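Missing here is one protein chain; the remaining ones are kept as they sit in the complex.
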Amino acid sequence: MGLFPKDTNFYDLFERGVGKVHEGAQALADLVKDFSNVPLKAKRIKDIEHEADLITHETIEKLNKTFVTPLDREDIHGLISSLDNILDHVEAAADKFSLYRIPEVQPDAVLLTDVLIHSVKEVQTTIGKLRNLKDADLILKHCIEINRLENEGDFVYRTAIAKLFEQGGDPLNVIKWKEVYDSIEDAIDSCEDVANVIEGVTLKNS
Amino acid sequence: MGLFPKDTNFYDLFERGVGKVHEGAQALADLVKDFSNVPLKAKRIKDIEHEADLITHETIEKLNKTFVTPLDREDIHGLISSLDNILDHVEAAADKFSLYRIPEVQPDAVLLTDVLIHSVKEVQTTIGKLRNLKDADLILKHCIEINRLENEGDFVYRTAIAKLFEQGGDPLNVIKWKEVYDSIEDAIDSCEDVANVIEGVTLKNS
Partner (left out) sequence: MGLFPKDTNFYDLFERGVGKVHEGAQALADLVKDFSNVPLKAKRIKDIEHEADLITHETIEKLNKTFVTPLDREDIHGLISSLDNILDHVEAAADKFSLYRIPEVQPDAVLLTDVLIHSVKEVQTTIGKLRNLKDADLILKHCIEINRLENEGDFVYRTAIAKLFEQGGDPLNVIKWKEVYDSIEDAIDSCEDVANVIEGVTLKNS
């Protein structure tokens, strides 16, 4: 033990943070699978996002008070900020369902949310491996998988938009759905941003 | 005084830069409050953006010629680049009003621009405190406030879009207004990006 032991509690904060992200993404998946009581479920997701914000602020506070950090300060900051972004987009998707009074769900929303859930689980696994950065090959493999899921998300997203165009009908309905799909896809993109931060951290410390 | 005194003029450049951002945001707020002579006012905002670009280039030039910088070179670069982005989006919003020949203003544009003005003022205050990075608690508090304003902007933005959908009417008009609101919201998001850079700098140097 040195004079300034590295504070491992940052890892606890990461894990609690990504736990909230998982909780929020799961709540969104539940919402699109059972499209009832939408405003209430959207409100619950907003609450989860708020709880995650508190973890983010706690992490930043801790960074500010901690002398020796287990990872570079800017990487801890980048990691917690990019995690935060995932939930922002999840919350936006839920809020749009409610605010835009979307009457019924498109089946593709379930598909796209499935990709999001897979990606968030992969992010959760990867963050769980940060305590042992020496296992770089394994961590980088997970990051590649998150990248692959982002590509899969792109495909599902574009196919969903193409279907909206084919169905035709009220253009305002198309725009509303594009807005919702955009937010879910942004959430998946943000998982890739987290993977990028982790990839960078791993390469720096391996 | 050491052999290579730290060059405090970088702070002057940041303050001149954020001053231009404030000038541009204020000009946009004036435009939406008095929606006349739109092309002329949009042109004026483009000029302000160009003046800010010159400050950005001067900062980069100075970085390139300066041996010892008061903050890490990448942080100075990140700060000035993210400041630059705010005005890019302000200019885009003004340009779209003009180019898309939008005939009259929506009241929500005033509300959203108000959030932008608050956020830009907060950014200006925070940048004014960078000369004294030891006052980390205060700087971080301002960053949290900029984050809060970004959330408020999200709310105003989504409510404005929901109203466009409720009003119904010409879908092209809805798309035009979404484009304008997107640019104002992007400007508010860019304020949060500046806050993120400042937060990172503060945590690194505190």
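Odds and ends about this structure:
By letter and in written order, the chains are A and B; residue numbering begins at 1 in each of them.
In this text, a residue touches a chain if its C-beta (ideal position, glycine included) is under 8 Å from a C-beta of that chain, and two chains touch if they have at least 3 such contacts.
The model shown is predicted, which means the values in this text are computed figures rather than measured ones.
Residue in contact with the omitted chain (choice from A:D53, A:E122 or A:E199): A:E199.
The omitted chain makes contact with just one of the residues B:D34, B:D47 or B:E74: B:E74.
Contact with the chain not shown here comes from a single listed residue; of B:K41, B:K96, B:H118 or B:R158, that residue is B:K96. Against the chain not displayed here, chain A makes contact via residues 136-137, 140, 144, 154, 158-159, 161-162, 165, 168, 171, 174-175, 178, 196, 199-200, 202-204, 206.
Touching residues on chain B toward the chain that is not drawn are 57, 60-61, 63-64, 73-74, 77-78, 81, 88, 92, 95-96, 99-101, 171-172, 175-176, 179.
The rule is simple: only the chains that are shown with their structure count from here on.
Rounded to a multiple of 5, the C-alpha superposition of chain A onto chain B involves a rotation of 120 degrees.
Chain geometry summary: the mean Cα position of chain A and that of chain B are 26 Å apart.
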